[in-house]
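See structure below.
Left out: one protein chain. Kept in place: all the others.
Entry: subunit A
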Amino acid sequence: MKFKAMTAIAALLVAPIAFAGGADDDKLVLNGEIEMVTKAAAPAHMENVDEIISGWHFRADETQALQMDDFENQGMIFVDQGIETWNAVDGSEGKSCASCHEDAADSMKGVAASYPKWNEEAGELRTMQMQMNDCRTNRMGADAWKYDAGVAINVEAMITSHSRGMPVNVAIDGPVQAAWEQGKELYYTRTGQLELSCASCHEENYGNYIRADHLSQGQINGFPTYRLKNAKLNGVHSRFKGCVRDTRAETYSPGSGEFIALELYVKSRANGLSVEGPSVRN
């Protein structure tokens, strides 16, 4: 009894701080043109959160400003490198991505909003990197890129940049439902010697500081992200890996079935937020 009461008091004490440190009310307008949806009503399949919020709202003003202008966003340097790779012939068939898809600004518009998605022919759930590797190995006769390798992330960021401002909208039913359920299970599983799940930090504690880090909802509508910390673009699976490692757990590998399922689930939690990648984070 006594302890229950204490916990209730503790919760009361903590609540106001959570709001004090929470998401800010700034507006994200890209290049003075594209108004981004950075807060939205949570999709119906989310149980414990009413409002979904972009990670942008949890960053300092200076970091936020870097993402508002493509000339300031250092992630765009890697997007330029992605364009070069897009146009470069590679593999035994003498083809580049552009040989089939021409200008990515047209052909790739909207693609990032709907991935990961089901591929009917292959009968599998595919992330964008898996689809890129399918094109490379089956159409170009080139080697698959290593998962989350710099070259793959650059092209992924370039493709993603053409969906900026469009709402994330991944399907979670039909053939992908089993993977979505698996991803959800992983999201709520407390791993490692610290026994923390994604939800422990990004659902129960977003808006709170954990040591020097301001916890966001861990959304992936901004990926790939340019991180000031390592001065390069970072992939979704690499980020997941870092977070799992921080629970003192054995992580999964980038490209593993577990992370593909988790990516689908986490992305579905952003259904309704604008695609922001490449975003800028610290």
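Simple rule for what comes next: a contact is a pair of C-beta atoms (placed from the backbone, for glycine too) under 8 Å apart; a residue touches a chain by one contact, two chains touch by 3 or more; residues count from 1.
Following the convention adopted for this analysis, contacts and distances are computed from a predicted model.
> As a check of understanding, state which of "Recombination protein RecR", "Pyruvate ferredoxin oxidoreductase", "Sulfur oxidation c-type cytochrome SoxX" or "Multisubunit sodium/proton antiporter MrpA subunit" is the UniProt name of the chain not shown.
The record names the chain that does not appear here as "Sulfur oxidation c-type cytochrome SoxX".
> Which residue among A:G91, A:G150, A:P167 or A:G192 touches the omitted chain?
The missing chain is touched by A:G192.
> Who touches the missing chain here, A:S96, A:T137, A:Q182 or A:N205?
Spelled out, the listed residue whose C-beta touches the missing chain is A:N205.
> Even though one chain is hidden, which residues of subunit A still touch it in the full complex?
Contacting residues on subunit A, toward the hidden partner: 2-3, 6-7, 10, 13-14, 17-18, 21, 189-196, 200-201, 204-205, 208-212, 215, 241, 244-251.
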